[in-house]
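One chain of protein is taken out of this complex; the other chains stay put.
On to chain A.
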Amino acid sequence: MTTETAVAIEGLVQRRAHFELGPVDLNIPKGYVTAIVGPNGSGKSSLFRLMLGLARPDSGGVRLLGEQVRGEDRVSLKTRIGYVPEEAIDIEDRLSGEAKSAFVRQWYPGWDVNYYRELLRRFEVDPALKLGKMSKGMRRKFELSLAMAHHPELLLLDEPSSGLDPIAWKTMIDALHRFMERGDRTIVMASHIIDEVRRLADYIAFVAQGKVLGMYEKDALLEAWQTMYVDAGGRTLPWKEMPGYRSCDLAGGTTYKVVTEQAFEAEQWLAAAGAVLVSKRKLELDDILLNLTEHARGVY
């Protein structure tokens, strides 16, 4: 199966007085959900703004769905994209949901009023309310319905679930899975909600301090990172030579607790070294993130 690229980011750099993003090189495949995961202030939202041409890079560039993104508005490209920003736009507070959708739909030839109504109904959103009167969660669900109503090829979601209660959250996850059902659509979402990433993502790109630490297929990543308890039989092994070595602590007696990001190779290495693997378990996604970001910060 050949994989097309939905978002191609090349040598992207944005310099600000207090923050520098990049250089970022990232290829996001079409037909999948890619989660951009990272701590607060790591540059996720800046990356989204650059992807959409809402901010200008100092160097490098972004191609969305094969088209180069530039500063000017490219209506034809934007009709193929849906975007939900992290923060609601407060100058719209006095606008009713109906009024905003009446304005927005003019720009999208593919606007599907039935699908839009269905999303509002499933999300239990009352579009007659003024946006400023909606709860944070309802406004979020409204914005998401609006962003999906024209069946975009590419959906960019910046912290989609912020403010959602658990029921609304499940409805959203379900709606996004259905959106992906056709197989030719792409979602790129920024998130630090681990459960959301677990449930939705096919690929995960980790960012920290303005840099991309790596992009991984979710299940392969979760299988590769393991904590192993190893009985070295009283010897000292050259742990740092173990494939995927991340950390090693003496757990008690002659047993060591080692963390690897290449579980399969590490296990073979241990067997060859004559060490006894007592037990192993997978790391949770947040532990992997912590490990990667600390490593990037040079903590160890």
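We adopt the following convention: a residue touches a chain if its C-beta (ideal position, glycine included) is under 8 Å from a C-beta of that chain, and two chains touch if they have at least 3 such contacts; residues count from 1.
As a working rule, contacts and distances are computed from a predicted model.
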Report the protein name recorded by UniProt for the chain absent from the figure; options are "ABC-type polar amino acid transport system, ATPase component", "GntR family transcriptional regulator", "Hydrogenase maturation factor HypC" or "Isoquinoline 1-oxidoreductase alpha subunit". "GntR family transcriptional regulator"
In the full complex, which of A:32, A:48, A:83 or A:116 touches the chain missing from this view? A:32
Contact residue for the chain not shown (choose from A:30, A:151, A:199 or A:257): A:199
Of the residues A:28, A:138 or A:263, I need the one that contacts the missing chain. A:263
Which residue among A:25, A:58 or A:223 touches the omitted chain? A:223
On chain A, where is the contact patch with the chain that was removed from view? 1, 32, 173-174, 177, 180-181, 183, 198-199, 201-203, 217-220, 222-223, 226, 263, 280-282
